[in-house]
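Left out: one protein chain. Kept in place: all the others.
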Amino acid sequence: MTGRINKDINVRKVNDKIAVVNFSGEMDLYSTPAAKEKLTELMDAGTFNIVVNMKHTMYIDSTALGMLVGAFKRARENNGELRLVSPSDRVQKLLELTRLVNVFNIDKTEDDAISKFNGEG
Amino acid sequence: MTGRINKDINVRKVNDKIAVVNFSGEMDLYSTPAAKEKLTELMDAGTFNIVVNMKHTMYIDSTALGMLVGAFKRARENNGELRLVSPSDRVQKLLELTRLVNVFNIDKTEDDAISKFNGEG
Amino acid sequence: MSIFELKIPADPKYVMVARMTASAVAGRVGFDLGTIDDIKQAVGEACNNAIRHGCGTCGNDCTEILLHISIQEDALEITVHDRGEGFTPLDSYKEIDISDYNDLPESGMGLMIIQSLMDEVVISSSATEGTSVCMKKMLITTTISGTE
Partner (left out) sequence: MSIFELKIPADPKYVMVARMTASAVAGRVGFDLGTIDDIKQAVGEACNNAIRHGCGTCGNDCTEILLHISIQEDALEITVHDRGEGFTPLDSYKEIDISDYNDLPESGMGLMIIQSLMDEVVISSSATEGTSVCMKKMLITTTISGTE
């Protein structure tokens, strides 16, 4: 993966069980593999409570949405959760269109999201 | 001229002799005729001290630069002056490349520019 | 009628170029920002499909995607064409089924998104000609007759 891609992905470990991931810019067929890799890395290391901050995600396509659903499922299977934070208007529109707005829990801030992981924070 | 073009041009009359014009967005072969029209209108009405604020001009091509030179000449012939204010980095680069930076007087603020029109302010 | 054509490599890296070109035309046509983004999205999804299903699965001579954009009297029309192996399109694409959280689908949203965001979508596909996804967005025009 090139530096260009990874500069749009930022990971912050809150503790062993919780991490916050920021995706900025455009999440598309090209950038999604690197994003998936980051989430997979976290989960491989046992972190299943993941906050995905989408405040600066200016574009998201269906392949990126599908990737998030995949990560959501894996987190859930491992008694964790993937929560979204402050999606941009664009992302919100796509979540509604695909009805994934009913699947993901969505919070206003990273702290809100972190506080909601049951007993793990 | 359509609304789309004109919304990128903003004219403020300081007094009979002085006006401030803001060009925002892209000044190119397409938008330049409307910009020229505005400057011509001002000069036809006797306003020859013109401040062109280029803080929000994100792109300028050689046809727009040529148009500004034309207006500069006409203002000068009528004992007025066309001064530029806070060109964006992009505009500054083009002014240097074409050496027009040596032709136009350039000020930091609109007030600076207005105060420099000799005795007319 | 103004016509644009864009050819890009069938590579995920360059779908963005198609999105930007389509956005630029849509902007010049006068659509508002939200609509420009909708058009950009639809073009992105169609190009993704062209790469993933069209070119990705066929032989060697399908290494590019073609966009044909025309500004018509009443609409902006964009066709995304690939020379892949084609498929049999459905009449309409539904939202994914999210009733079972343990079995959420991770794909199958592209054509539904395109159909939702655009005013008219016609898919022509064959094994010999490849696939064309023709999408229209109507220009806002003043209604001349009618009382709505």
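We just call them A, B and C in the order they show up, numbering each chain from 1.
Rule of thumb we're sticking to: a residue touches a chain if its C-beta (ideal position, glycine included) is under 8 Å from a C-beta of that chain, and two chains touch if they have at least 3 such contacts.
Being a predicted model, the structure only gives us computed values, none of them experimental.
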{"item": "Shown chains that the omitted chain touches within the full complex", "value": "B, C"}
{"item": "Sole residue of B:D8, B:E26 or B:D112 that reaches the chain not shown, by the stated touch rule", "value": "B:E26"}
{"item": "Among C:P9, C:P89 or C:G108, residue touching the chain not depicted", "value": "C:P9"}
{"item": "Absent-chain interface as seen on chain B, which is shown", "value": "26, 28-30, 59, 61-63, 65-67, 69-70, 72-73, 76-77, 90, 94, 97-100, 102-103"}
{"item": "Contact set of chain C toward the excluded chain (per top definition)", "value": "2-9, 11, 13-14, 16-17, 19-21, 23-25, 27-28, 64"}
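Following the convention adopted for this analysis, only the chains that are shown with their structure count from here on.
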{"item": "Separation of mean Cα positions, chain B and chain A [Å, integer]", "value": "47"}
{"item": "CA centroid of chain B to CA centroid of chain C, Å", "value": "41"}
{"item": "Inter-chain centre distance, chain A versus chain C - centres from mean C-alpha coordinates, in Å", "value": "26"}
{"item": "Multi-partner residues of chain B (each touching 2 or more other chains)", "value": "none"}
{"item": "Residue list for chain C, restricted to those that touch at least two other chains", "value": "none"}
